[in-house]
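One structure below.
Of the protein chains in this complex, one is absent; all others appear in place.
So, subunit A:
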Amino acid sequence: MSINATPTGTDIAVEKTERQATVPVQRGGRRRKAPLSENKKAERRLGWLLCAPAALVMVAVTAYPILYSVWLSLQRYDLRFPDQREFIGLENYVTVLTNEFWWTAFGVTALITVVTVAVELVLGMGLAIIMHRTLVGRGLVRTAALIPYGIVTVVAAFSWRYAWTPGTGYLADLFSDGAPLTERASSLAIIMFAEIWKTTPFMALLLMAGLALVPEDLLKAASTDGATAWQKFTKVMLPVMKPAILVALLFRTLDAFRVFDNIFVLTAGGNETSSVSMLAYNNLIRGLNLGIGSTMSVLIFITVAIIAFVFVKLFGTAAPGSDDSERR
């Protein structure tokens, strides 16, 4: 503990409270409320200093652009006709929200989100139990399951595309009448299948983290009491895993809502299989219409915010971040 070179009266007082406050720290290892000492101030400064770069980058690359996006969405701004740029209020929003392509894409995105997340929850739970419980080859299963997680989505998408291409693919014959990627229903089914293949392992890993929390004793006790495997699953495992399940659902739902790569490669949005991300991308980069593209971006952002809000409401105390003070 350093002592000030020119101690004044107040400094000594500070020094004293600090010394008193630090004594319990040595034993308990946890700091409790104490008047702000030099140490404490230094700790705060260091904390801010260490977090500042990360916080600055994150805010600069997201908060500012999203506000800029709102500003762009209020303008008529087409890069092909830059002279016609002007402020038009909410007109872009009216244009987008009365456009049937937008609602088709929204429906497609919602369908993909709901179906894939639901299927992934079931498959992911199965995979999590296999990875957690299997008696043979646990390392092998975990390694294999990580491949879909790690592989570049575009690569997997190309694999599926060629698999379903008539003539080239080994799966194309499953549909008797020719090219499945040229029809809407089968295209959507293939897109969802590709998504599920790619992200089930991630879901399973999140669920496995929850599985590890289920106390072995509890399962044994349930067995002794004559519970069936299903009863153990629903009455013992599920309640313990609830927070992990909700976290997994939240992350996957928001991730599924962003679906883009698979659609881009598999159908390029043809036959009304565009997701909202795909539509926004097309308006922006292909159409160079920054006004409309930004409007869609803002609408997608709002939708995601609503989904996140609903989830966090459902979470209650299980929400990630709500009990950080205790965990960190």
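By our rule, a contact is a pair of C-beta atoms (placed from the backbone, for glycine too) under 8 Å apart; a residue touches a chain by one contact, two chains touch by 3 or more; residues count from 1.
Note that in this section contacts and distances are computed from a predicted model.
*Asks:* Name the absent chain by its UniProt protein name; which of "NADH-quinone oxidoreductase subunit H", "Carbohydrate ABC transporter permease", "Isoniazid inducible gene protein IniA" or "DNA-binding protein" is it?
*Replies:* Per the UniProt record, that chain is "Carbohydrate ABC transporter permease".
*Asks:* With respect to the chain omitted from the figure, which of A:125, A:191, A:249 or A:265 is a touching residue?
*Replies:* Answer from the full complex: A:265 touches the omitted chain.
*Asks:* Taking the full complex into account, find the residue in A:74, A:125 or A:156 that is in contact with the omitted chain.
*Replies:* In the full complex, the listed residue that touches the missing chain is A:156.
*Asks:* Which parts of subunit A are in contact with the chain that was left out?
*Replies:* 29, 31, 40, 42-44, 46-48, 50-51, 53-55, 57-59, 61-62, 64-66, 68-69, 72, 127, 130, 133-137, 139-148, 150-156, 158-160, 162-163, 167-170, 172-173, 197, 201-202, 205-206, 208-210, 212-213, 219-220, 223, 229, 232, 244, 247-248, 250-251, 254, 257-258, 260-261, 264-265, 276-277, 280-281, 284-285, 290, 293-294, 297-298, 300-301, 304, 308, 320-321, 324-325, 327-328
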